[in-house]
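This is the structure I want to talk about, given as structure tokens.
Missing here is one protein chain; the remaining ones are kept as they sit in the complex.
Presenting chain A:
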Amino acid sequence: MDTLNILLVGVGGQGTILASKLMSQVAIDADYDVKMSEIKGMSQRGGSVVTQVRIGDSISSPTIDKGEADFIAAFELLEGYRWAEYLKPNGKIFISNQVIEPMPVIMGIAQYPNEVIQTLDNLGVAVKSINALEMAMECGTPKAANVVLMGYLAKQLPIEKSIWEKALEKIIPSRFLELNKLAFEKGYQC
């Protein structure tokens, strides 16, 4: 398999790191090499969070450069917009339509971009908007929005669904498992 570069972007507290661990577990179980890179620290305090997952036969660099991501899973609308330039020309970005306003927008000194999905679409970027928050709520908690997006990603990758389901069992604590399996399925079907 050619190396797959996947970027997960969101806001501190949205579960990007858990989603990255899930994806990394899938890669291991599918017998691939994997590297995952996360930037945290200041970003724990409501900042922009990005994690990078690279899956393939043999991975060297732990990071993904601009224009090199096969997939971007964005947990928040503005973050998807911010990181879109990391997408490969034939890559695909899918964005949860959740909005979390950053402080400069709250203060009224910056503008939250209008029509994010439409703007990206007009640029010829392969973009899909996903109602992840709503779907997660239907499963019982807004926190499962990350797993909804992973369900959607799973459908795009050349890795069997059963491997994802086993990885969910390994990564998600048992009391949240059923709920997250449901969220995963919703993402997979959309």
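FYI, a contact is a pair of C-beta atoms (placed from the backbone, for glycine too) under 8 Å apart; a residue touches a chain by one contact, two chains touch by 3 or more; residues count from 1.
Throughout what follows, contacts and distances are computed from a predicted model.
J.: Since a chain is absent, check the UniProt entry for it and pick the matching name: "FdrA protein", "Ferritin-like domain-containing protein", "Nickel-dependent hydrogenase large subunit" or "Indolepyruvate oxidoreductase subunit IorA".
T.: The correct option from "FdrA protein", "Ferritin-like domain-containing protein", "Nickel-dependent hydrogenase large subunit" or "Indolepyruvate oxidoreductase subunit IorA" is "Indolepyruvate oxidoreductase subunit IorA", the UniProt name of the unshown chain.
J.: Could you please point out the chain A residues that touch the chain left off the display?
T.: 11-12, 21, 24-25, 28, 33-48, 59-63, 65-68, 78-79, 81-82, 84-89, 101-114, 119, 123, 125, 142
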